[in-house]
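Before I ask anything, here is the structure I am working with.
Missing here is one protein chain; the remaining ones are kept as they sit in the complex.
For chain A:
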């Protein structure tokens, strides 16, 4: 294990996690709106936002999958040291992190059961940038419409059609985060 794995956590865990979580709560409650989030300093290629989200949410009870280029030794060590989350295959993951292409196909992930729709995976999608333009989002949490640049539309529409089952998404770029729960209707912008 490199020294790098031991650094990059929260300076003041209770307060930093509380502030970061508030941004995530607002993001999930207002799909498509972009919020600032910071606190973690993870090794590349994990973004600050994705690293912070994992520190806030992941622990020994939540298997994490590192997809594609995110499956590096540095990152495995960092997540293991800071969260204690077991690293796992796609079918068991509570959280998965990676680029959009690496996370496909979406039917690899847990979508919950009819009596426990909450037992589904949350995918943390690393983006080059988050832009408030593009796909048109409507649904719970959105007064009229929000706009967010998404990697595609069809996958999110198919996911929304599974409601109340389905996946929930966090989009991260740098120190910014947005969310797309399964309830949001997505139309091409």
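Following the convention adopted for this analysis, contacts are C-beta pairs under 8 Å (C-beta built on N, C-alpha and C of every residue); 3 or more make two chains touch, one makes a residue touch a chain; residues count from 1.
We adopt the following convention: contacts and distances are computed from a predicted model.
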- Query: Which choice in "Heme exporter protein B", "Alpha-D-ribose 1-methylphosphonate 5-phosphate C-P lyase", "Peptide/nickel transport system ATP-binding protein" or "Acyl-CoA dehydrogenase family protein" gives the name that UniProt lists for the one chain left out?
  - Reply: "Alpha-D-ribose 1-methylphosphonate 5-phosphate C-P lyase"
- Of A:5, A:24, A:150 or A:178, which one is in contact with the hidden chain? A:24
- At which residues does chain A meet the chain that is not included here? 13-15, 17-19, 21-22, 24-26, 28-31, 56-59, 61-62, 94, 114-118, 120, 122, 139-143, 163-164, 168, 181-183
